[in-house]
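Report on the structure given below.
A protein chain is absent from this complex, but the other protein chains hold their places.
Letters are used for the chains, namely A and B, taken in the order the chains are written, and counting of residues starts over at 1 for each.
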Amino acid sequence: MKRNSWQEYQKEIADDDYYYVRSCIRQNFFPGSEKAFLDILRNDVGKNIIEEPMHTSCTGIGYHSDIVPMETIMTVVARQFALMTEAGFENFTSSCITSFGIYTEMLETWHEFPETEERTREYLYKATGREFNKPKNLAHTSDVMFKHRGAIAAKMKHPLVNVFTGRPLRVVEHIGCHYAKIFPKKGVGGSEFPYVLAGMIESWGGEVVDYPERRHCCGFGFRNYLVQANRGFSVANSHKKLESMKPYKPDFIVTNCPGCSMFLDKWQYTIAEMEGDTYGQDGRGIPVLTYEEMAGLVLGYDPWALGMQMHQVDVEPLLDKMGIAYDPAAKYLGPNGKFIGQPDPAAVNMNCTPTPILRTL
Amino acid sequence: MTKKVIIIGGGPAGMQTAASLLDLGIKPVIIEKSDRIGGKLNDWHQLFPTFTPAHEVLAKLKGSMKDARVITGTAVESIGKDGVSLSDGSTMEADAVVVASGFNLFRAELKEELGYTIYDNVYTTVDIEHMLNDGKVAMKDGRTPQRIAFLHCVGSRDEKVNQRHCSKVCCVTGVKQAMELKAMFPQSEVYNFYMDIRMFGPGYEEMYRRAQEEFNIHFVRGRISEASETIDRRVQIKAEDTLIGRPLKMTVDMLILIVGMTAGESNRRFAETKGVELQPSGFVAPADSFTLNTCSGVPNIFYAGTVTAPKNLGESINEGVAAAQQVARYLNRR
Partner (left out) sequence: MDFGFSINRPRAVDLDKNDLSVSRKALMEMPEWQACIGCGGCTATCTAGNLTQFNFRKVHTLVRRGDYQGAYEEMNKCMLCGKCRLVCPRGINTRGVVMMIKRLLSEY
């Protein structure tokens, strides 16, 4: 991208000693990503990061769906901070974009309305006997990876380069709305031209694609997919983005939000089944990666250990382009070697018309 | 004893102040920070609403103040009641000071979502004036534009960039340039996206109507919220056509941002002097906005032109006359 004023929008990101909290949904849809993050931070970058089983959902999905009241979510957030405090940490990092938005929102609310913080401390103490310090540094995990992108680049095994052509891979980056649209100054590069993913892509040899609908929301939007009748609106947003990026022939999409990864991936299946439209090279879909998966591939992690068999759009064409060796027979074997089941073939991966016929075969 | 008057700024207001002081038998000194007088008038091509070449007006102003002393390449750092201190470290004494330091143009790149300096075919009205002066208006790659969009109120009436005021002259500038480009490219489609059209001056409304009826320029009431580049380096824009209540989307060859006036960068510095006050917009506040528009809170400091508010050229020049009168009155009373 031609813009370099992202440097004016810097946020402080702690360098070491992180207290880590997970996302509710990523472990289902991109199950290897969070483990990969911890492994990369600890083993490849050499940082201290702690994860504890005591932490819970931030309840953001309930909050954004109007079923969890603000006092409740504030107290849940306070409890997470209490766990961090008890563990002796000051830097809080969250794997989920919505959680990151929630933590930021609650801290800002406490800052603007100190009486809400007082009340929250009281609720938390009454309910659990716990007390908390506010984090000294709050970052999304993509911020943390952005911070260490140079260290990862130094250990790179498979740069984001097409081994057949020698050209940089063309990458669409997509930032979750709750990363920088709520509090633009809390995102690397602000909200219009965020640099958090673009920085990783460029450091690791790829080329960022700027297409007209780059800033458009993926359509996830909580209530817009929770209610079936609203899903036509949700999918229309992804559809708009996919149509807009099509002429640029992107090799893959990378996102930093659980919802965006999930919907940009899975809606490709839906669109193919509904309308017969497929995207990507040879009409076999555009793979959608999390930034941990992208980093994992770059560092030479096994794609199946990264959980990439769980994607709706097959990642094999991308692995081939990056020159990554993989065992096709191992794709649907779990870590213990047991068969984990295999999805039916789908139009999205086959450049063909919708699949009802295939299903009956 | 001859009285010494310093005029800060050699733009139209400062030039007219000098000319009027000369008429009154007072020899002023103009201190101009750039290397030539004329201010931003040097950059303009034709003036609304008459399409008078800017250089003609500039030549008249220059002719009427040619006996004034002009110091260029020197900025005024601060103003005191006995004179001013200059960027070269020296001080200059004066019996009266006229602040005619003008305005700054809004930096369109601050509206990041519009892509100025990022995308090839996003321009400002100032770029267009330069192109018109150079005699060649074209897309970045030299092609002739088929579809042109103007966006009004860039850096005006927008609290997101801390510019709540109306810059007043941008509406008519945008319409003027739309007409110039349409005349240059009769086959092209020209759109103006606006929040309100404020045609405050004589002949402006009539010009706007000619733009609609005779020049076939389309006016869409709605603000462009976002511009992005397409694969062929054109610009996709999104707005609402508020008069039909639906979003509107289109791709244009050139997007031209009609940039507003922001308070002069030196205003803050000058306001360190007691009696020189700033308005919330950053423009300096006249002593009274009805009867003392060219006076400050200090008896021997005066204002002329856009240092106090966005104004058109005629108004700025008139303030030069008015400020000179106030200066003469002050000097005679002493």
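Here is the rule we use: a residue touches a chain if its C-beta (ideal position, glycine included) is under 8 Å from a C-beta of that chain, and two chains touch if they have at least 3 such contacts.
Model, not experiment: these values are computed from the prediction.
> Thinking of the whole complex, not just what is shown, which of A:79, A:121 or A:239 touches the missing chain?
Counting the whole complex, the residue in contact with the absent chain is A:239.
> Which of these, B:34, B:85, B:133 or B:212, touches the one chain of the complex that we don't see?
Per the contact definition at the top, the residue touching the missing chain is B:212.
> Which listed residue, A:16, A:52, A:273 or A:316, touches the chain dropped from view?
Counting the whole complex, the residue in contact with the absent chain is A:273.
> Which chain A residues touch the hidden chain?
228-233, 235-236, 239-240, 270-271, 273-275, 354-356
> List the chain B residues touching the unshown chain?
Missing-chain contacts on chain B: residues 197, 209, 212-214, 216-219, 221, 238, 241, 243-251.
Simple rule for what comes next: only the chains that are shown with their structure count from here on.
> Can you check how far apart chain A and chain B are, centre to centre, with Cα atoms defining each centre and the answer in Å?
Between these chains, centre-to-centre, one finds 46 Å.
> State the interface residues of chain A toward chain B in the complex, per the touch definition above.
Residues in contact with chain B: 1-3, 5, 190, 192-193, 210-215, 247-248.
> Using the touch definition up top, name the residues of chain B that touch chain A in the complex.
Contacts found on chain B: 109, 112-113, 118-119, 226, 228-231, 236.
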